[in-house]
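The complex appears here minus one protein chain, its other protein chains still in place.
Going by the order they are written in, the chains are A and B; count residues from 1 in each one.
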Amino acid sequence: MEGSAKLMKRLLSELAAAVDGDLVGPDREIEGFCSIREERDRAATHLSFWLPQRPIAELLGSQVQSVLVAKLPDPPGPERDALAGRSFVVVANPEFAFAQLLNLVHPQARAQEHDVHPSAQVAEDVIFDGAVQVGPLAVIESGVRIGAGSVIGARVFLGQNSQLGADVLLHPGCVIYEDSVLGDRVILHSGVVLGADGFGYAADRGRWVKIPQVGRVVIEDDVEIGARSCVDRAALSETRVRQGTKIDDLCLVAHNCDIGEHVAMAGCSGIAGSTRIGSYCRLGGQVSVGDHLELPAGTVVAGGSGVLHRIEEAGIYSGMPALPQRLRNRIYIEEQRLPDYGRRLHRLEQRIAELES
Amino acid sequence: MEGSAKLMKRLLSELAAAVDGDLVGPDREIEGFCSIREERDRAATHLSFWLPQRPIAELLGSQVQSVLVAKLPDPPGPERDALAGRSFVVVANPEFAFAQLLNLVHPQARAQEHDVHPSAQVAEDVIFDGAVQVGPLAVIESGVRIGAGSVIGARVFLGQNSQLGADVLLHPGCVIYEDSVLGDRVILHSGVVLGADGFGYAADRGRWVKIPQVGRVVIEDDVEIGARSCVDRAALSETRVRQGTKIDDLCLVAHNCDIGEHVAMAGCSGIAGSTRIGSYCRLGGQVSVGDHLELPAGTVVAGGSGVLHRIEEAGIYSGMPALPQRLRNRIYIEEQRLPDYGRRLHRLEQRIAELES
Partner (left out) sequence: MEGSAKLMKRLLSELAAAVDGDLVGPDREIEGFCSIREERDRAATHLSFWLPQRPIAELLGSQVQSVLVAKLPDPPGPERDALAGRSFVVVANPEFAFAQLLNLVHPQARAQEHDVHPSAQVAEDVIFDGAVQVGPLAVIESGVRIGAGSVIGARVFLGQNSQLGADVLLHPGCVIYEDSVLGDRVILHSGVVLGADGFGYAADRGRWVKIPQVGRVVIEDDVEIGARSCVDRAALSETRVRQGTKIDDLCLVAHNCDIGEHVAMAGCSGIAGSTRIGSYCRLGGQVSVGDHLELPAGTVVAGGSGVLHRIEEAGIYSGMPALPQRLRNRIYIEEQRLPDYGRRLHRLEQRIAELES
């Protein structure tokens, strides 16, 4: 088997029922999940999904026999044959239904019984609010409190007085500095660092004097943060990542930032200090946002862009510096014409000189 | 209490004396530090600072009652009321004084007595030059020497023959490869890696052959490096970060680089191999500097910029590729006019053709 997906034996009709979908076509035994582009044996036995905004050719050309769809596909006559014998499960949102079924079969890790590995170093006054799993060689300092169902991976470090909600999942090697606060169902991937000092110095005749960073980090419910990402503690008050927000690998949220609810921030992106990202914003990969800025709710920033100025109005922004995407795309096309513009300018000047003389 | 700042009880007059400042207005009991924008209860009991280059409105609108300032504010008559009853401490450099007071109340961690956690793995020949604190599950290999007052956090790894100065602070999870040298008062945040192999390969008919990296890393006194940043060991000699330099999170200093004194390098920035950054340079976030380049002392590179060529003269540089900021800002404005330029060129060509015919 490729991939780590567990094999299962479930009837497609059962899965359809679980997501309130209508099964059209033969019932089948489903063994796992696959992409619509799957070309191997799995196409016969695995379930996939197809999004209505994708070209119909993708579905017609696919070998996958069981597909979640938003609407029964209805291609013109001759192409209809390509779908013959396939099974469709019609649901409102196929990708969401696919996620639901995957979660059903591969539920998030959760502590079922209290189990602290004997090699873990746990301070005496740590409070476990129910069953918590603590992996080998974890270090939990004094004053920490952890909610029921949480899984603390191997080699995790929890600094003094950190507070963790219920069903938190910390993958191996995370480091949580003192006084951090994590809500329920927070997932942190390996090597996330929460609460390291923000980058704050005062200049004294050209030399940098550290401004002790005495604020904290607050991560609200249902936030997930990718491997090796960092959220720095605030200088004086707090750095906050609000509920439902998802942050990819190798991202930086600097001190005093406020990241809104249900934001998505793709890999290698960095938000400089004291910036506020509104709820439902989406940032592509390797985006940088300057310090003390604000992005209104729902703003989208394309991958590789750099936001240098406050954005006044939600919309799609792109480029360096980030501009409304339409304008930026125009510039991307026009800048390729620059050598031509230079030549044309020169020729015009010559022709006018001739006319003038 | 929000933030991890310890509450304290100090008279403002005492604090003023500690930074050689003049108290103007009533003495008060100060419980902590806050931002000038603080709007909660803390405004009455916490000390802030105000910089003369900021708009006076910021100070007038602030609710903070105790403020470090460079000069007694003297707004026009009617606005003066907004300051009535407040206390000001007049100092030469308010931000620096603020940093000094924060350091007074929140001093950097320092080993007071020698204390090696029993779970740490420490080679027999490690030399402690005085009281050193070694956290749980740290690994210290043979030949290492550590100066007095240093704090080695939980799960830190110190490779063979590393030499650490006095009062070094290594946060949990740092990895120091063999033969690294750290000066006094160096601070490394969680997950910093010093001395990993530089990216050096020879090509043999299209395939990469590793060039063993046999140099080392030297970090001088008073350097601070943020979480998850990496300084690679040199190919043959050394990679050096000079005294007083501050590096933010998720930065990369590649092999053979020489980073000058009192440099500031903000998050997600990368310096490619063999590049020399002059003293007092300041690099914004997500800056990249190419290999084998040189930045003269005092150069400033704006966030998100890419330095592709040697910079001959100190100044402020910006954009991709980095150009003098004035020129780059002109380009940022002009490029938005490009669609208009195209249209105007076309119209000119038509008009000239008409004149010519």
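One rule holds in what follows: contacts are C-beta pairs under 8 Å (C-beta built on N, C-alpha and C of every residue); 3 or more make two chains touch, one makes a residue touch a chain.
All values derive from a computational prediction rather than experimental measurement.
**Student:** Among B:M8, B:A44, B:V116 or B:A196, which one is in touch with the chain left out?
**Tutor:** B:A196
**Student:** Would you indicate which residue among A:G195, A:G226 or A:G290 is in contact with the undisplayed chain?
**Tutor:** Touching the chain that is not displayed is residue A:G226.
**Student:** Where the complex has a chain not shown, which of B:L250, B:A264 or B:L283 is the residue touching it?
**Tutor:** Missing-chain contact among the listed residues: B:L250.
**Student:** Which of these, A:G21, A:G244 or A:G273, touches the one chain of the complex that we don't see?
**Tutor:** If we include the chain that is not displayed, A:G244 is the one touching it.
**Student:** Name, in rising order, the residues on chain A that touch the hidden chain in the full complex.
**Tutor:** 2-6, 32-35, 38, 93, 95-96, 98-100, 102-103, 106, 108, 117, 119, 135-137, 154-155, 171-173, 187, 189-191, 224, 226-228, 244, 246, 248-250, 262, 264, 266-268, 280, 284-286, 303-304, 319-320, 332, 335-336, 338-339, 341-342, 345, 348-349, 352, 355-356
**Student:** For the chain that got dropped from the picture, name the residues of chain B it touches.
**Tutor:** Chain B touches the missing chain through residues 121, 137, 139, 155, 157, 159, 161, 173, 175, 177-179, 191, 193, 196-197, 199, 201-204, 206-212, 214-216, 228, 230, 232-238, 250, 252, 254, 268, 270, 272, 286, 288, 290-291, 306, 308, 320-321, 323, 327, 330-331, 334-335, 337-338, 341, 344-345, 348, 351-352, 355.
Note that in this section only the chains that are shown with their structure count from here on.
**Student:** CA centre of chain A versus CA centre of chain B: separation in Å?
**Tutor:** A distance of 27 Å separates the two centres.
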